[in-house]
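For this depiction, one protein chain was excluded, whereas all remaining protein chains were kept in their positions.
So that you can tell them apart, the chains are marked A, B and C in the order they are listed, and the count of residues begins at 1 in each.
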Amino acid sequence: MLRFLLRRVALALVTLWVLSVIIFLASHALPGDVGRRILGPFADPRAVATLDHSLGVDRPLLVQYLTWIGGFVHGDLGMSLSFHVPVSQLLLRGLGNSVKLAAVAFVIVVPLSIFGGIVAALRRGRLLDRIITVGGLSATAMPEFVTSIVLILVLSISLKVLPISVQVPPDADPLTQIYHLILPSLPLVLVLFGYIARITRAGMIEALESDYTRTAVLKGLPWRTVVIRHVLRNALMPTIAVVATQTGYLIGGLVVIETMFNYQGIGQLLFTAVSQKDFPLIQAGVMTVGIVYLGATLLADISYSLLNPRIRLAGRE
Amino acid sequence: MSEKLGAAQTPALQVTDLKLSYRVRGRDREAIRGVTFTINRGESYGLVGESGCGKSTVAYAAMRYLPSNGKITSGTIVLDGRDMLAMDGDELRQLRAKAVSMVYQNPGTALNPTIRVGDQLVESFVTAGVHRHEAGERALAMLRQVQISDPTGVMSRYAHQLSGGMQQRVVIAMALASDPTLLILDEPTTGLDATVEAEVLDLIRNLRATFGTSVLFISHNLGVIARMCDRVGVLYAGRMVEEGPAWELLTNPRHPYTVGLLRCIPRWGLSKELGALDTIPGFPPGIGAAVKGCVFADRCGLVQDICRTKEPGLDPVGEGHASRCHFSDIAQTLPSAERDMVPRPPVPETGRSALSIHNLRRTMRQQGSSFQALAGIDLEIAPGEVFGLVGESGSGKTTLARSVVGLGAPDAGSEISLEGKPLPAKVGQRSRDQVRAIQIVFQNPDASLNRRHAVRQILGRALTKLTGVHGEQRARRVVELSESVRLDAALLDALPRQLSGGLKQRVGIARAFAGEPHLVICDEPTSALDVSVQAAILNLLVRLQRDRNLSYIFISHDLGVVRYISDRIGVLYLGRLMEVGPADVVFRAPHHPYTEALLSAAPSLEVREEHRIRLSGDVPSAAKPPSGCVFHTRCPRKTGAICEQEQPPLAEEEPGHFIRCHIPIEELRRLQKPEAAKEAG
Amino acid sequence: MSAVISFPRLETAASARRQAWTERLRLALRTPSLLVGAAVVLFWILCAIFAAKIAPYDPLQPDILHKLLPPSAAHRFGTDGLGRDVLSRVIFGSRGILVAAPLATLLGTVGGTAIGLVAGYFRGLVEEVLMRITDAFLALPTIVTALLVLAAVGGSTTTVILVIGLGFAPIIARTVRAAVLSEAQLEYVEAAKLRQERAPYVMFVEILPNVMGPVLVEFTVRLGYAVFAIATLSFLGFGIPPPAPDWGLTIAEQYTYLIANLWWPVLFPALAIASVVIAVNLFADGLSQVLER
Partner (left out) sequence: MDREAQRRLDEVRKGRTELENNAIDELIAGRVSRREFIRFATVLGFSMPALGVVLEACSTSSTPTTSGNIKKGGRLNVGHQTPAGAMDPILTNDLGRLTILGQCGEYLAWSDSNLHLRPVLATSWTPNSDGTEWTFKIRQNVKYNDGSGPMTVDDVVATFKRLADPTVTGNNALSNFKGVLSPTGVSKVDNQTVKFTLDAANGNFPYLVSSDNYNAIILPASYNGGWDQTFIGTGPFKLKAGGYVVNDHVSLDRNPTYWDPNNQPYLDGLDFKFYDSEPSAILAFQAGSLDVYTQFSVANGQGLLTDPNTTVIDIPTSAHRQVHLRVDQPPFNDKLVRQAMALAIDRPTIITGLWNGKAQLANDHPLFKMYPSSDTSIAQRAQDITKAKSLMAQAGKASGVDVTLYTEKVQEIPALAALLVSAGGQIGIRITLNLTDSGTYYDRYWLNSPMGITDYGHRGVPNTFLSAPLLSTGTWNAAHFANPTYDGYYADYVKAVDLSAQKAVSGKIEQLLLDETPMLIPYNYDFLTAVKKKVSGLETSGMGHMNFRLAGITS
């Protein structure tokens, strides 16, 4: 178990390092000159050169990389070129906001889709199964910007049941905050629903067709007990891993959603950074996305291994 | 118990004219074509037949547990006096909870991997109506009854922490929790090692005696059936073709299929010198195939016109013995399908060796720890010799085979030489001649043949790479090669999945022979096949070996098969050869205690109940081999401290007969006398 | 000598193969999701090919005095903010995505399959290095990778194809590697080694055909996501540049009209995207069902 975890952590760290190199190289492929980007097209070339020098972007790549990654390790992510504030400040706030939004989406989607997947598997091949799988597939297939528009039109503008604005007074109580986040989280919910439900359904079907389920049924256990005690526990294990890998997908969705709803999360921050070629922010932002994803998958690995006695007890005996 | 006695008059299970079909690709295909049988109270009833004949389907039908596409189209199933097909869900559940239980193949998957074994067992008791407080105690007691040594410890473990044998004991314990009227055992020991299998079978016999449970025992292995059952039914293509008392049926079969099946089996003491094995040509009708007349007519050597038009009834041919054959009286005159086996001249003692292995060691890593899969093997194989290698799983048989062909390099210091010349460790380093000289026939043709390559491509590529032929010549050689393994040239364009198991294995054999090898390693080449097919493959291998005078290393866990085909035999245990000698010598006492245990564990058609020795426990982990003689932990003949401290040498006790044991051969001979006498008789 | 054993149920292996194909085709015809998916995709392919014949107007021709006309007989889907015919733009819009999405997916599939094959076959250091790079890319959502690259090189159809391909390659590499790992354990691979086949032969001739099933399924699944991703990139302004009648771009350009209840310039491209993605996904779903059996 410990060995397993250590290996996973080590792998994640190596992956992170590779990621940092990729990001660094990619962001240095950005065209144009950093100083020019900061000072704008109408600035004096001498001023640009001076700024470049003071930023250190005229030094060798390796030196720049080491400086950057060194700063990163110490929590110094540099200054944002477009906002002139420390990148860490922007990212922390963005991440906090995104986590709120993602949490609302997860809280809605995870129980819903798992339940949907379970129901579909239990009604396999019947109408309800078709509705859930095809419906889920369709929802997953719709780009967030398409669903957002429809949801805004229907829920906010026509029915006026949800506020369109995600801006909550900062001192608002948590319930109000959540209320404001429901609408933007719905497109994410739709995208994730089909996916998680599908995996849950597949896991359920595999578990339902397994020998141990047959054992349980032939033991004469009531069907409810078979499902709850024997099937679910095994069926939901792959779902956990999937839910975690969906965080990556979720961040991709957040770029769109946050931009559309003008929600100051990491997605919008990334979008802005990329639009404005604010490379310290791009680097740190993309790194953060990577860290969040790897952290989430690591967390999933850990919970998976805790739930799976095969891994939990490995090395013992 | 009292309930059972009270109901003693009604049979435990009564299946009448059961017909069942599966809906496959939109069509209902009949799999069970009318099966009738009765299992009486306390009776053990065996159901045998080759794969696809419908054994398991009948078993699951008896529990009314069918896949969603399966449908019972007619017939009745009466269990414990109750009509199962008329039950609603709750009644059925009650019945399963209390009256009928099942144990099946792969105990590892039958147990829930995420629930502690104890909890699963307790659950069985609770479901059967035992009070929750009491269930724990009862579970422990039951574990003791299935002879689990540390029941408390096992209760708190998960399935994956138990060995296969232990898992099966737990499953059996669960099945017996409800003290069922009927226990269905579906290939309960398939996949277990011979010694473990013997133990489990013994356990089942004993438990049956204790509980008085009726048993439906399903197996493809006639030997197991013979040992376990009172009465036997032979299924063929969803039809009961013969039924009778076990002993009577196996010694005096009255249906050509049973006769053929029995003849296919390499019986005890039978060797290739004594003649070819019989085979059953052709294929059984598939599920849903329209059958007119006798289901066996297409493959029957006694077939007459009437067989194709009129279906014979299951008519009595003796006391409780019935056969579904128009000619049951002459069934045993079934002509043999293979007649061409001539005794082979004995291996010439030229003193040359085809393959020489010296101090072969192989250290392998698994989950971070390393272990010796092979711990110093010395072996000489003469040209034209068949060397049989037996041993349980994990003994290193396959590792040895792989080392010889050059897949997976042995440790430094190991020496393998081919015809006197040292052989590079890895196949990539070997010359083309060396590569073509040593080839292998794999166990599972499904895995060893590329699913996407046609037979012609598989054979042609092997010919090109091994012999360098191209174009026209290659095309001709492919045809020759396929004919040499008796594969119709029309099948050359087929993909492996379009071929039956036996045909696939012929392709595998042809491929191994493409480069005209000097040494072929046969790694369990028939263990995935039905006995009738196995016989044909064994015959083929014998013929090829005889015609080309090449050497085999023949690996198998089936002692009968090894005995049949081998000239010499080596017995492997934990990466060490425990005994090596001429086949007939090794099979005749005295033998190494491990060989003795293996021999006595092997289920066979001969009744040899009195003198069996049993090994307790499982094969120790190769990562932590026992000190001294590696076998001492399980050895029934262990003499004392010396066995634990000192590894005995592989000593030549008789000319050509080597045994690795501290016990002197005379002592072994004395200890094993009774069996030896039996064997000789 | 006993007779050579023949296969009684088949005349020749060739007919056996034909039978296998017809069997599979029959199975495909009995899989509704596959059929519906294929039909819709085919519909759009026809639209793309014959766009010039079908479309009533030039999709790029503005007529700003007749902008934002609701659907009518002259303009079945109405006109957009520049007075261009929405129907014609939707029809022509199929072109970009139907070229870009398959190309991007193909690129990702070919690249990913190669990486997966090499990693799964060679194991050891090669595998470690490849998989770490793959993992690093996997840690980023495709959209983020795409933004990163598009920011660097600017948006054009070519870069979008390349970047989506780049984003997909690691995902496909993972799938292929897993399949290769289990294939490589099978003995036919050892049989190949036992006749001294070179690694490329083993990878591409022996193993590849056997992992084509998962690759094919992955391809169709990715294809659906490619449509999704390309549309999203266009929407974010990093994809195919205007004035192309690209659906995602059109939605981005016109979605504010929704507020003024001018729904037609947005709804129709949105439906088009949805129909393509759903169709491709249905097709993928059906295909995996057919291949599974």
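The working rule: a contact is a pair of C-beta atoms (placed from the backbone, for glycine too) under 8 Å apart; a residue touches a chain by one contact, two chains touch by 3 or more.
Because the structure is a prediction, the values reported are computed rather than measured.
Asker: For the full complex, can you list every visible chain touched by the one that's not shown?
Answerer: Its contacts among the visible chains are A, C.
Asker: In the whole complex, not just what's shown, which of A:V85, A:V154, A:A172 or A:I228 touches the removed chain?
Answerer: A:V85
Asker: Which residue, A:I23, A:M260 or A:I282, contacts the hidden chain when the whole complex is considered?
Answerer: Within the whole complex, the residue contacting the unshown chain is A:M260.
Asker: Could you tell me which of C:A55, C:V144, C:V160 or C:L262 touches the chain that is not displayed?
Answerer: Of the listed residues, the one touching the omitted chain is C:L262.
Asker: Of A:I157, A:A172, A:I228 or A:L299, which sits in contact with the chain we cannot see?
Answerer: Of the listed residues, the one touching the omitted chain is A:I157.
Asker: Take the complete complex as the reference. Which residues in subunit A touch the chain that isn't displayed?
Answerer: Residues of subunit A in contact with the hidden chain: 31-32, 36-44, 47, 50-51, 80, 82-85, 89-90, 93, 152, 156-157, 163-165, 167, 259-262, 264, 268-269, 271-272, 275-277.
Asker: Could you list which residues of subunit C touch the chain missing from the display?
Answerer: 60-62, 64-65, 67-68, 81-83, 154-155, 237, 241-243, 253, 255-257, 259-262
The working rule: only the chains that are shown with their structure count from here on.
Asker: Based on which chains touch which, give the shortest step count from subunit A to subunit B.
Answerer: 1
Asker: Can you figure out the chain closest to the middle, judged by Cα centres?
Answerer: Ranked by how close its C-alpha centre lies to the overall one, first comes B.
Asker: What chain lies farthest away from subunit B once each centre is taken as the mean of the Cα atoms?
Answerer: A
Asker: When the centre of a chain is set as the mean of its C-alpha atoms, what distance in Å lies between subunit A and subunit B?
Answerer: Centre-to-centre distance between subunit A and subunit B: 51 Å.
Asker: Using the average of all C-alpha atoms in each chain as its centre, how far is it in Å between subunit B and subunit C?
Answerer: 47
Asker: Give every residue of subunit C touching subunit B within the complex, in rising order.
Answerer: Touch list, subunit C to subunit B: 1-2, 4-14, 16-17, 20, 23, 26-27, 30, 186-188, 190-191, 193-197, 206, 209-210, 212.
Asker: Which part of subunit A faces subunit C closely enough to touch in the complex?
Answerer: Those residues of subunit A that touch subunit C are 11, 14-16, 18-19, 22-23, 26-27, 29-31, 133-134, 137-138, 140-146, 149-150, 152-153, 157, 248-253, 255-256, 259, 270-271, 274-275, 277, 282, 286, 289-290, 293-294.
Asker: In the complex of these two chains, what residues of subunit B are touching subunit A?
Answerer: 63, 65, 68, 89, 93-98, 101-102, 104, 106, 109-115, 123-124, 127-128, 158, 160-161, 171, 174, 178, 367-368
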